[in-house]
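Other chains dropped; remaining ones untouched in position.
Order as written gives the chain letters A and B; numbering starts at 1 within each chain.
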Amino acid sequence: MSAPAPMRMAMIGGAAPSMIGPVHRIAATMDRRFELLAAIPSRDVARGREAGAGWGIPEGRVYADMAALLAAERGRLDAVAICTPNDSHYAYTKAALEAGLHVMLDKPLCNDPREGAELAQLAHDKGLVLALTHAYAGYPMVREARSRVAAGEIGDIRIVLVEYLGSGLAKRVEDGPDAARRWRLRPEISGPSLVLGDIGTHAHHLACFVSGRRMTQVSAEVRTLMPGRAVHDYAQMRFRLDGGATGTLIATQAAAGAQNDISVRVFGTIGSVAWRHSARDYLTIAGLDGESRTIEAGSPLLCASALRASRIKRTGHTEGLHEAFANLYADFADLIVARRNGDLSDAAAADLPLARDGVEGLNFVAAALESSAAAGKTVDIAIA
Amino acid sequence: MSAPAPMRMAMIGGAAPSMIGPVHRIAATMDRRFELLAAIPSRDVARGREAGAGWGIPEGRVYADMAALLAAERGRLDAVAICTPNDSHYAYTKAALEAGLHVMLDKPLCNDPREGAELAQLAHDKGLVLALTHAYAGYPMVREARSRVAAGEIGDIRIVLVEYLGSGLAKRVEDGPDAARRWRLRPEISGPSLVLGDIGTHAHHLACFVSGRRMTQVSAEVRTLMPGRAVHDYAQMRFRLDGGATGTLIATQAAAGAQNDISVRVFGTIGSVAWRHSARDYLTIAGLDGESRTIEAGSPLLCASALRASRIKRTGHTEGLHEAFANLYADFADLIVARRNGDLSDAAAADLPLARDGVEGLNFVAAALESSAAAGKTVDIAIA
C-alpha cells in the first residue's frame, strides 16, 4: 500500500510570538498527513509575511484575512488549522466550514456556548470535521488509561481527581514589556474566564475522556488570586459525572513552581489509574492489594489506539507534545478520509476531540461561572 | 549532663488487634522518655492481660478500668497514653486530667466539639499537657516545610492543596469476619463522620500546620461512596485560610489503590513547597523559574525542629512512623518538663499538636458536616 498524498492545509494564526503555532505546524506535517500550503499567520501583515516565509509558504499564498484566503484558495485546500486568539475562533471557523473546509481548531471552541453549538451544527450539516486540540487526548498513555477504564479494569468509577496547575500567571506578567501582546490577559479576547477557557477545559476534557463519562454537575469557585488582575487565574470545583461518580477539579495558572502539571486519577471499585503529564510515558494501574502496574508507551501490551499514537514503537524511546498533536492531526486526517468515503460517524477516530466535546467544555465553563457567582451552588451542566 | 529518668506512663487501649497501640508503645519508649508501667490494654480482661504481659507490665499493674487504675496508681504515674476507640476519649481523658496526669491522646480529640473544648479547658486549668498524635507533625520534613513557609521562602500563601487518600474502606469490609471488631464502622463509636474524624482531621491539621494558618471557612461535600455503608468514606471541600489563602481538601478511605497517601502542597507568591508521605524523607521547594530544590531528612541545612526530629543525623538513613510518633512523645516529655519548671507556655514544643488543635479539628468536622448538609453552603469554622 502506498502512502496517501498529504492533504492540503492552510494555517490561520501561529506567527511569533505564538507558542502553539509552531506546534501545529510541526505536528500537522510530521507524518505527512498534511502539507502547509497557505496561511494567514498574523493580522500584522509584516509579521505574517515573515512567518509564512519561515514556514515555506510562497509569498503569494500568505494572506492578510480570511476573505482573501478563501477567495484565492478555492478548490486548492482540504482543511484549515486555526490557532488564533479565542475571540476570533467563531468567525474563522464559521467561514472555513462554510467554504467546505475541515477545521482543526485550537481549544477552546470559542468564547460562547451558543456560538459553539452553532459551529458544531454547521460542521454536522456540512459533513465536515471540526476537531479541537485537547492535546492530552493525543498522548498514548492517556488513550491507554481511557481504554483500560472502559474495559472495566478498575471496576465501576467512584472518584475522579483532575488537576491542571501551571505557573504562567504566578508572576505579575501584566507589568512586563509583552503585556500588550498577551491577549490572554484581556477578557474580551480570552473569554469569560481565562483559567477555565485556557486550561480548565483541558482538565474537563481529560476527566471526561479517561472516565468515558460526561460531567453533569458542578459546584465551583472561580477567582483571581493576583490582586489587580483582570482575568480569572484560579478555579476549584466539585463535580458529578454521568452515572454518579464524584470528583474534584483544580485549575490554576498562578501556582508558583508548578510546571504545566496536568494529571488525572480515576478510582473505581477494584482499582485505579493515574496519569501525570510530567511522567507522560507511563500509566500506573493500582489494585486493592498494594501492588501497582506501570505500563510504558511503546509496549506491545497497549491498546490499538495507544499503539497507533507512537511513531517509535519501542519502550524507552518516547515522544512529547509535538507527537501528541501529530496524533490528533493523524486522527483528523483519518476522519476526513472517512467523511470522503461517506462515513459520517466518528468511528475512524474515536479519540479525537470534536465540536461536541468543545461545546461540552463551553457548557462546563458556563456552569462553573454560574455556580461561582452563586456562592458555589450546585449547577447542572447543559448537555451538548 | 546525664539523661533524665524516663517518665512513668500508663497505656489505655492498644491491645491487639489495635494497629496503633504498638506504635504508641514503641514510640513512647524508643528514646527512653517514658517507661510503660501500667495499662488498661483492653476492656476485654483476658486480652488485656495478654497484651500487658507482652508489654512487660507486671500482672498486678494491668487493670480492667480507669477507676481501678487511678486508684491503685496514685502517685506512681506521670502520664497516660490513650489509644481507645473515639467515643471513649472524652471520659478517659477527663479522668486522667482530673487525676493530675498528662495525656497523650490518639486523635481525634473526641467526638463532640463541646466536650473537646471542655477537655482543653480542663488541661489548661490544671496546667497539664494534653497532646494529640497528629503524627504527620512528627515528620522532620513536615516540620521543615512549616519552618520554610514561616520564614517566607515561598512568599505570601495563595493556595493550599491537601489530600489524604486511603484504601482501607475501598472493599466492603463490613462483610468480613472482623467487622464486629471494626468499631470504626459504627458511627456511635467513631463519631459523626468517619472519614473526617479518622483522616480528615489529619489533613486539616497538616494544612494548618504547614501553612501556619487557621482554616476559617469551608464548603464541603461529605458522602458515603460504598452503597449500604453506615459511615462517611469520602469528603471533598474548598476552604479559606486565615489571611485569605484558598485551597482544596480531599479525604477518603475508599480510593482503591491509594496507600495512606497524604500530601500537602502550599503555593505562595514566589514559590511552593510540597511534601508527600510516600516520599516522606524529602521536601521539595520550587521557585518561579523551573528550578526546584529537594532537601533530605538528616541534612545539616534543616531547621532545629526538623534536625531534632531525626535520631540518625545523616541523610540517607531515614525513619518512619514509629519515629514520627516518638518525636511527638519527645515533645510531650519536653513540655511536661517545662510545666514542672513553671512554664505554662507551649514554647518548649511548638510543633506538638495540643488540645486546642484538637478542638479546631472538631470544629472543622462540624463545619464541614453543616456545609455538606446545606448543599455545600460556605460555613465558618468556629474558633477554638
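Everything that follows uses one rule, which is that contacts are C-beta pairs under 8 Å (C-beta built on N, C-alpha and C of every residue); 3 or more make two chains touch, one makes a residue touch a chain.
Computed from a predicted model, the values in this text were never measured in an experiment.
Note on stoichiometry: the full complex in this file contains 4 copies of its one protein sequence, with 2 placed in the shown coordinates.
Everything that follows uses one rule, which is that only the chains that are shown with their structure count from here on.
Separation between the centroids of subunit A and subunit B, computed from CA atoms only, is 43 Å.
Of all the residues in subunit B, the ones that touch subunit A in their complex are 154-155, 158-159, 161, 167, 170-171, 219, 221, 223, 225, 234, 236, 238, 246-248, 250, 252, 254-259, 267-272, 285-288, 290, 292, 375-378.
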